[in-house]
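Here the complex is missing a single protein chain, while all its other protein chains stay put.
A, B and C label the chains in the order they appear, each numbered from 1.
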Amino acid sequence: MITVTINNKLCQAEADQTILQVATDNGIHIPTLCHMDGIHDSFSCRICVVEVVGARTLIPACAGKVADGMVVNTATESVLSARRNIVNLLLSNGEHNCLSCEKSGECSLQSIAYELGIEAPPFIMESIEKPTVDDSSVMIVRDNRKCILCRRCVTACNDIVCNDVLSLGFRGSDTTVICDNNIDMGSSSCVQCGQCVQACPVGALTDKKSIGKARSWEVKKVRTTCPYCGVGCQLNLHVKGDKIVKVTGVEDAYPNKGRLCVKGRYGYDFIYSPERLTTPLIKENGKFREASWDEALDLVANKFKEIIAADGPDAVGGISCARSINEDSYQMQKLFRAAFKSPNIDHCARVCHAPTVAGLIKSFGTGGMTNSIEEFADTNCLFVIGSNMTEAHPVASTFVKNGQRNGAKLIVVDPRKAKLADYADEFAQIKVGSDVAFLNGLMNVLITEDLYDKDFVRDHCDNFDALKEKVLEYPPKRASEISGVSEEQIISIAHMLADNKPGMAIYTLGITEHTCGTNNVMSVANLQMLLGNVGKPNTGVNPLRGQNNVQGACDMGALPNTYHGYQSVTDPAAKAKFEQAWNVEGLPDKLGLMIPDMFEKLETKEMKAIYIFGENVVGTEPDISHVIKCLEAAEFVVCNDIFQTETTQYADVVLPAAAWSEDEGTFTNCERRISRVRKVKEAPGIAKPNWWIFREIAKRFGQTWEADSGQELWDNEIAPLAPVFAGATFDKLDQGGIQWPCKTPEDPGTQILHLDGNFTHGKGHLMALDWTPPAEVPDADYPFTLSTGRRLYHYHTRTQTGRCEGLNELLPEEYADISEVDAARLGIEHGEMIVVKSRRGTVKVKAQVSERIPEGLVWMAMHYFENNANWLTTRSGDTITKTPEYKACAVAIEKIQ
Amino acid sequence: MNANARGCMEKDERTHLVTDIVAKHKNSKGALIPILHEVQELYGYLPVEAQETIAKEMNVPISEVFGVISFYSFFSLNPKGKHKISICMGTACYVKGSGPILDKLKETLAIGVGETTEDGEFTLEDCRCLGACGLAPVLTINGKVFGRLTKDDIPEIIEGCKTEGGSVL
Amino acid sequence: MKTIAELEAIREKTLKEVGMRTDNDSIRVVVGMATCGIAAGARPVMQAFLTETQKRDIHNVTVTATGCIGVCSLEPIVDIIDKEGHKVTYVNMTPEKVAKVVLEHLANGKVCSEYTLKENQ
């Protein structure tokens, strides 16, 4: 501790603090423009200069470190004169018109001018060429006339989100912020995350969608959780009346620390779409008509009663929603188990991360991400396999890029040269579906070269001998033959992993969506255990979940095998506990059907009714033609949704639901963080919260459920009934997210699972696993492998993003990505329409010739219905979880003559 | 259009040379500026396609490449004229009258500093001290020094470039 | 790689050659070839020394370059150092002047005073 005198006030300080920090801590205001707390400073604006007694010049408070006995004055005449001159110079350059400026009221330059009593600049700098406005970008307006060259946007773009689009160009008073090589933003490689806008202290960068919507003092900020991917970014909704006018990331909040992606920042307006469902609909003679809640709910209840009475509870099934709040999923599984007595409840984790839950429970004892996203930024090694993070989990990818720039080795393993590979130290272009062989190859090197963590394996793992025996069958040569990665690279990656610890493994659906998905997951777990990379900070197995609340939907028991909090349905004690708590008898004690089984049973008429909550299965399930056939075969289909979708067309009753921002509740992100979701407006028409709908149906089954809000559901049922959530009360969640397990009121939550190698089920289980090829491999008729995934600007089947201004413009149609080699061989031009066909279907789609695609691969997404990849995909699923093999099926492509 | 996409473009012969230059320097620290020097030698300036190749081969953002190029006055984003006239604006030359000579050059060539005549014959630049202060004021045309100038020498010098087709310079 | 002793040997040997204070038989013509010299025309001057001495078949002359002596306004500057170590400095040299210096000074040992510093100040 040292003592500094600032403006005659004695201040205690740490030796490495800056003058600015000490002043701020002591309530002494020093204005800043370019300073970004905690991030790289450019020290360029010089507005924060202060007088340090004895110094030759004024000292910028943001850069100057305090020293014992230092005497600082922050408002002497020389300081104020320098500040006044700087503000005058900034104001006299360009055009600063507060009257119409979006930033007015929260503009740093405006505040400083006010503080210094500057009404207008005393002169105009005529000698500088007037800067221009760049309006070319879909989401962002760059008004260079207002730019003060503080460089915060450049820092945001390069050092925070690492998108590397913005930079400084030219020199001296010609200096400007440039996009790429000085092209307009709309043509540049900008991915429109808007981080630059958030960083801009003045009105030089604004969100186009927000222009003219509200003055800064008219809005209130509501903190909530993003409705898109599983990262669970914390948002501030800027709300005027009941309208969200702008979204910003919550600085200092986990997991995103203020960062957002294009969807999170600009994908909020779907809730205002005129296409929203406003009233219950009942299908009559093939057409929907509006109905009252009572009529619709009675119909649903009666129909279910009827079928259950006739064919038993097994004849009904439910698919919950991984996009809606935890409270909704909890309520739906309760409806199925407690009211219908049916075990058949599942949700879309089935088609994405079910192998994660199954595999990690088997290896570690808990089916969640072991560590946290923030740890990506300061680990020593990042092993990313089967993850297109920059598009599917953009904000998580920023922390990976930060980590790499902070010195971690980044290893990217993927069949495509995904964008993240550009940042990688090693990029292994693996063949589709060869993961186990590749991973066994790495482990072979670790074991044969004695590079693995023997202490960790001995003390914390079992079954090592079996694993060893198995991986010895995969020397680099064989692993190389199967995976297409060279022997040298396998060996060098193994060394990189062993030499750079701690290290984190990160994967996404490239690992899980295979017939060997669970094995893939366990293989990644094997690797990390072998390296001793589990149960410590900056280590672990870190699956990135697909949907915003897919972790939560699993946690809430919307699975055929567990109640919420992973309490097994086959455990009699659990059954007894829930029977008592729910005041019912005869809860089903057997495993329910998984989604693929439900569809099969619909087709065979063994299942009669299906209740689909918020899922557009006609689009997201593999082999769409088959899905349609199954739904057509169903006797009764009910959908809860916020829009008509391809799926609701097959419903008999459609119930209009409250959307994100229309209800209070919680989401759980992929790092097990439970965060609050808040309400800013009422649902349209007579649409109702989903939990209310389920409760009303239960009422018609004679059950009275007390809970009447998200909070009551959480505090009275969800938390008390599951030990892992017991300590996470709604009040606590209101102050910021909590990572489960959180078992007591004092428990702050768990950032890292299996700490010190103490696995949930004792010892970590090493698994001896063999590589198996995909179910459908290319042949003469279908010579290409089709792999599928997600693109940046859309989310799933576009029910939300397709109704957000701008996002359709950014990605207006579907493409099939093919390699340059194949394109040249087949004479296919970039942008040309082609036919892609599989044994299950045919689509016409535009070819996108990309150097990022290897020969023999076709890559498509599922955002647009007509040319959705799922017309082509196979239903073959993971042997354990039945998760479909979206990542591999055989297709043919043809040029349209 | 997706940024990943790109057609199969015809690769200019020089692109390969740029790739070679990058390969040669790639592993040394701080290689960007030496690479830019060599590439500029190759083209006479730094065209967009060369910037793109450098960015791609070095795996650095193109914004950084452009940022560096545009920072340094030695690097040029535009092709230069056949005769590159650099007038020394060092203090010694200035005191001895390089200002009026520059004015005369602008007038004679009808271009400003940093510009190239429409016929691509002349580029006019001012430069920092050439170190030929003994000959002040001086200018160079494609490296050849003309010293102890007066503004009346300018038309003759320009005319000389035109008639000799630059071959002597 | 040189050892310290070898360095010393080189020093002694070269000093004799450069210093001209021995029975060495060569006359050294040293042309200032820094930027200022070159800008003022030192290259053709140096070339002229080479061609003129060749033309006159004068062999005992070594023409060599050096840096800037500092008086840039007098460039190109040429020093002619005879075997006794006497130095004559010619200033503002041109190829035409070189022809005369070679004939008068190198072939006949007669200093062309009109081109020396003294006459040009």
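Here is the rule we use: a residue touches a chain if its C-beta (ideal position, glycine included) is under 8 Å from a C-beta of that chain, and two chains touch if they have at least 3 such contacts.
Note that in this section contacts and distances are computed from a predicted model.
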Can you tell which of "NADP-reducing hydrogenase subunit HndC", "Phosphate import ATP-binding protein PstB", "Nitrogen regulatory protein P-II" or "ABC transporter permease" UniProt lists for the chain that's not drawn? "NADP-reducing hydrogenase subunit HndC"
Displayed chains contacted by the hidden chain, counting the whole assembly: A, B, C
For a quick check of understanding: of A:63, A:755, A:768 or A:835, which residue touches the chain that isn't displayed? A:63
Selected residue (touches chain absent from view) among A:15, A:53 or A:89: A:89
Residues of chain A (touch criterion as defined above) contacting the omitted chain: 41-47, 49, 57-58, 60, 63, 65, 78, 81-82, 85-86, 89-90, 92-93, 123, 125-128, 148-149, 168, 170-175
Since one chain isn't shown, list which residues of chain B touch it in the complete complex. 29-34, 36-37, 64, 67-68, 71-75, 89-92, 94-96, 127-131, 133-134, 136
Of the residues in chain C, which ones touch the absent chain? 1-4, 7, 10-11, 13-15, 17-19, 25, 30, 32-36, 38, 55-60, 64-74, 77, 79, 82-83, 86-89, 91, 103, 106-111, 113, 116-118, 121
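One rule holds in what follows: only the chains that are shown with their structure count from here on.
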Separation of mean Cα positions, chain B and chain A [Å, integer]: 48
Averaging only over C-alpha atoms, locate the centres of chain A and chain C and give their separation in whole Å. 77
In whole angstrom, the CA-centroid distance of chain B from chain C equals 36
Residues of chain B touching 2+ other chains? none
Going by the contact rule set out above, which residues of chain B touch chain A in the complex? 1-8, 48, 51-52, 59, 61-67, 70-73
Okay, in this complex, where on chain C does chain B touch? 35-36, 38-40, 71-75
Residue set of chain B touching chain C in the complex reads 130-135, 138, 145, 147
